[in-house]
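Below you will find the structure I want to go over with you.
One protein chain is absent from this view; the other protein chains keep their places.
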Amino acid sequence: MKERTGVLKFFKYVLIYLLLIVFLMPFYLMVINSFKTTQEFVSNPFSLPDAKKIGFNNFISAFEKMNFLKAIGNSTVITVISIFLILLTSSMAAYFLVRHKWKINKIIFAILVASMIVPFQAIMIPLVSIYGKLNLMNSKWILMFMYMGFGQAFAIFIFHGFIKNIPLEMEESGLIDGCSKVQSFFQIVFPLLRPVLVTVLILDVLWIWNDYLLPSLVLLSPAERTLPLSTYSFFNTYSVDYAPLMAGIVLTIIPVVIVYLFSQKQIIHGVVQGAIK
Amino acid sequence: MKKRLLAMILMLVIAAVTVTACGGKTADTGSGGETVGTTDPGTSGGADTKKPVKITYFNTSAEVNTMFENMFKRYNELYPHVTIELIPTGIGEGQQEKLQSLYASGNAPTFMNVDPANVIEYQDHLLEFTEENAPWLSLATDGAVDGGTFDGKVLGAPWSVQGYALLYNKRVVDEIFGKGNFDPASINTRDALEEFFEKCEAAGVPATMLHGANWSLGGHYLTLVYAVQGPKTEDGTGFIDKIKSGEVNIEDSPIFQGYMDTFDLLAKYNYNKSDPLVADFNRDAQAFAEGKCATFFMGDWLWTTLVTMENIDTEYGFIPVPWSNDPSLYGNSEVVMVLPKFQCINKSQNTPEQQQAALDALGWMLTEPEGQQFFLDAGFYMPYKNVRDDIEYNSMTTSIAEYAQKGKTINLGVFSYISGDVWTETGNLMLKYLAGAIDRDELAKGINDYWRSIR
Partner (left out) sequence: MNRKNKLLGNIGNFILFMGPSLFAFACVLIIPFLYGIYLTFTDYSPIRITYEFVGFSNFRAVFTDKEFWQQFLKTLGYVLYSTIFCNLLAFILAYLLTSNIRGRNFLRAGFFTPNLIGGIVLGYIWKFIFANVVTKLGETLDYQPLKTSFLTHPDRAIVAMIIVTVWQYAGYLMIIYIAGFVGIPREVQEASEIDGATGLKKLFSVTIPLMVPSFIICFFIMISRGFMTYDLNLALTNGQPYGSTRLAAMHIYQKAFQANEYGIGQAEAIIFFITVAIAAVTQVLLTKKFEVEA
């Protein structure tokens, strides 16, 4: 009996690590290539960089060409504020939609869900022409407002499902104690949503941090550029400057990796909290 | 724990805002109050007011964004009241969408570097270059402005000349034929080309390479069929009009059949024969530069991709792509010279002062030695009579220039009239033909149908 479970476990590990290799392979390519030249990469993608030639040249040129400090500053401000706005407003909205099963709420929910399927091209030109006519372009703040609007549907959708899992009794005891709706939300429901909040946070961070199209339409001047916009300077009309591009991408994702690792701790923390509850 | 989280986030935001503010001067205040597209109150445009003017420039030649940035910085040093802001674009497809969204939002660039197809599309928005407002344009070499002229109005100013045909690697060819034995002028019939290819194969060197992309086969190769109809641009556009109206089918033209026979020849000896549609430009460029094949159907812009490589060949030349066996016919001993991009100025969505500033800037860029130097340093060949003649161009561009001096070039003016998605659609048909998915009759039918379906 013990042997069988041991063999099963072994296969489980093998399968997982094999999958992991496939999953991480493109990253391996990216990282080792950021130390090689484009020419070396094209001839032999898998080779380790030449020990004599290892240097941070690619990183330095990427850093300069991308105007990295400014770009990461822009990206950070936009991402942090947009996410804050999204999480706050959408969790409140989702809570309201779940707790009040009115007809209008059902309609609103259906519209939100349907909106997630609208292809961006369908609203791109109208969006840009409306905001252009109102002279509201080329501003970080407008961009953040847009992210807040675009982020509602997905966040509300996810929160909606999870709030349903929170028993009503918990809030009712709060109401009896004299809490207002707002207080009961922030003090009782909100903390319980932690795993979901963090999950939506990390997914939205990825979306906004890596987003290219919307910033390229709204932010017109070079000073306002976000990281993805600066990375695309490595794409030429026919060819691609792979080496500095890889270095640029590596630089771009380091902050996100940090946020992700940090968020994992939060999710686990949420598990422990839930157990104690 | 939550408080600490909040505090951390707050600190992060403060840090980020500080970095953003300190990380360089902002050219724009973010509140959307832009100076492009708003009418200037008060002063009517006197030509020499030193009032500050800001103009924007949209560039579709992605690989030289930095060149333009440096150029505009220098211009600002010379003329401090004029600020030019570059709107760079990256990946190919996104350019059209970006330009259209700029127009849609009322933020059309003051002036721009675009394809001739865009010049046709946006002609209602463009400022006409005349003797009065652009006297410097008369310095352009003969015929250079033709590609930017529509309905008799000059809407686009040329700035670079490129060429394409069959590139050959001098070192490789010398090794096959013996040094100095190969005369590029000897390739003026298809039979001569075939003989040349066979010699390469016999020496163990793949004879040629085709880049399996729709812009190369549809935009460059197929366009030869239209361009060689006659030496004047109207010959090509007239032919296309006849196809559109149904008067003529493309397969009726012996030039079409000839070029397709040559194409078959190229496909037979294609280095990429085992998988012709991969179209990895980095890979093909590298293979050619490392001498893995003797010739490549490509243009002199290839050089910019080669400059970052080491241990490669640097001596190249061009041979024509013959379409028949009669050396006296137009096209058999010529290479293509094309003006692929034009500078245009918008007259909609900006002020007369901005237009004047753009005119002055263009004049400086294209005809003042200091402005021209930026282009020349980047390796561009400029079609202006006052360009300094002590420049050493790379071997590819030099070869094109030699053909030009002998008058042996194919006028690709018809290129300017091909707009929209012609390259992609007819190019896709060529790719199908190359991969053997359709035969020549189906290819011709597809091309005919395409021309007849667009307005």
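Residue numbering begins at 1 within each chain, and the chains themselves are lettered A and B in the order written.
We adopt the following convention: a contact is a pair of C-beta atoms (placed from the backbone, for glycine too) under 8 Å apart; a residue touches a chain by one contact, two chains touch by 3 or more.
Keep in mind that this is a model prediction, so the values were computed, not measured.
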Touch as defined at the start, partner being the missing chain; which of A:Phe63, A:Phe96, A:Trp141 or A:Phe190 qualifies?
A:Phe96
Residue touching the undisplayed chain, where the options are B:His125, B:Lys153, B:Lys292 or B:Lys445
B:His125
Among A:Ile81, A:Met137, A:Leu219 or A:Ile249, which residue is in touch with the absent chain?
A:Ile249
Pick out the residues on chain B that sit against the missing chain.
91, 93, 96-97, 100-101, 103-104, 121-122, 124-125, 212, 214, 274-280, 283, 348, 419-421, 424-425, 428-429, 431-432, 435, 437, 454
List the residues of chain A that touch the chain left out of this view.
12-13, 16, 19-20, 22-27, 29-30, 42, 45-46, 85, 89-90, 92-93, 95-97, 100, 108, 110-123, 125-127, 129-130, 145-146, 148-150, 152-153, 156-158, 161-162, 164-167, 181-182, 185, 195-196, 199, 202-203, 206, 210-212, 228, 231-232, 240, 242, 245, 249, 253, 256-257, 260-261, 264, 267, 270-271, 274-275
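What we mean here is this: only the chains that are shown with their structure count from here on.
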Which bits of chain B are touching chain A when the two form their complex?
1, 9, 12-13, 15-20, 23-28, 30-34, 56, 61-63, 65-66, 85-88, 90-92, 94, 97-98, 100-102, 104-107, 280-283, 285-286, 301, 304-305, 308-310
Going by the contact rule at the top, pick out the chain A residues touching chain B in the complex.
37-39, 42-43, 65, 67, 69-70, 72-74, 76-77, 80-81, 84, 124-125, 128-129, 131-133, 135-142, 216-217, 220-224, 232-233, 235-242, 269
